[in-house]
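All protein chains but one are shown in place.
And now, chain A:
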Amino acid sequence: MMQEGNIPVIAVQADTIPRAYEQAIKEVWEKGISVRTEYDRPGDPPSRDATVMIVVHEPFRQPRFHRSFADGLGGLAEYVMEVVHGAHDYWVKPLEEILKGTESKDTRWTYTYHGRLFEYRIEDEVINQINAMVKKLSETGFTRRAQAITWNPKLDPPTEDPPCLQRVWGRLCEDGEEGYIFNMNTHWRSRDLFKAWFENVIALTTLMRKITEAIAESINKRVQLGRYVDISDSLHIYGSYFREIEGDPERGIKSFFEKLRGRSFEERTWHSDFVKPYFIDDGLGKGLKPMLEREKDMPDPVKRAIEKELRLMEKEDHIV
């Protein structure tokens, strides 16, 4: 029995992303410690919180999509483009404004994951850390040095909303059949389990597949996707979500867990085949096509990358 004040440490293993998501919510809800956060509003109960490692054995196994997340499918597609292709890197404010920290009146963003992973700025240089990972793993698959970081110790501590993702790490292992398996771990400082984890993982596993494909092309050998591991120092359910998690029987509002129990697993998830048309265009102004039409200021190379993604999605065998 751990002494009070120790943060619980939880491990979750599942075959698919939705299974992992549901198990993690159950575990953190039941075993998490009560801790306050900087984002609590007056009257909010403390968050439920734990240090958590989640293993997804087959990140692209179906059903890949849980139906519980705080956006639509078109919005999720746009978020994936933000992480993988830098769709919103142009929303980041200039360096002089970032350096003002909380004094800055400019409400644009201070970073994007794509910006930090693909264009990390240090000593007047811009480093594409993902390309470096691909290069390193192509040369020495078993290396333990292939990683990409996000944290900037100068820019991040003074801001209101510093990056949650800290590090992406990968390693190539032989599959015993003359091919390789790409294993990827992501490390997170802090994480909103209930409303952000699932979308984060869809984006990060899409990035994982891009890295896998790039290594395969570089070494001209078969490289398959391996397990995805997701480690959070603080994986939490915010107090402001408790009403949604607990429900309100007097007002006929179901708890989150009743909602899960009331449906089969198939009825609370979606397969990639169902999701794909919504990723292309959700019919409500979101998705790759509307995004390209709407975001006129998006730089041309990013637009071209998203157009390429669209062409891939239009192929029948491409899984989102």
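Just so we're on the same page, contacts are C-beta pairs under 8 Å (C-beta built on N, C-alpha and C of every residue); 3 or more make two chains touch, one makes a residue touch a chain; residues count from 1.
The rule is short, and it goes like this: contacts and distances are computed from a predicted model.
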Ask   = Can you tell which of "Methyltransferase", "NADH-quinone oxidoreductase subunit M", "Monosaccharide ABC transporter substrate-binding protein (CUT2 family)" or "L-arabinose transport system permease protein AraQ" UniProt lists for the chain that's not drawn?
value = "Methyltransferase"
Ask   = Touching the left-out chain: which of A:E30, A:E160 or A:E307?
value = A:E160
Request  = Sort through A:A11, A:C173 or A:L284 and give me the one touching the missing partner chain.
outcome  = A:L284
Task = Would you write out the residues of chain A that touch the absent chain, in ascending order?
result = 41-42, 67-76, 88, 91, 107-109, 160, 240, 244, 247, 252-256, 258-259, 262, 268, 278, 282-286
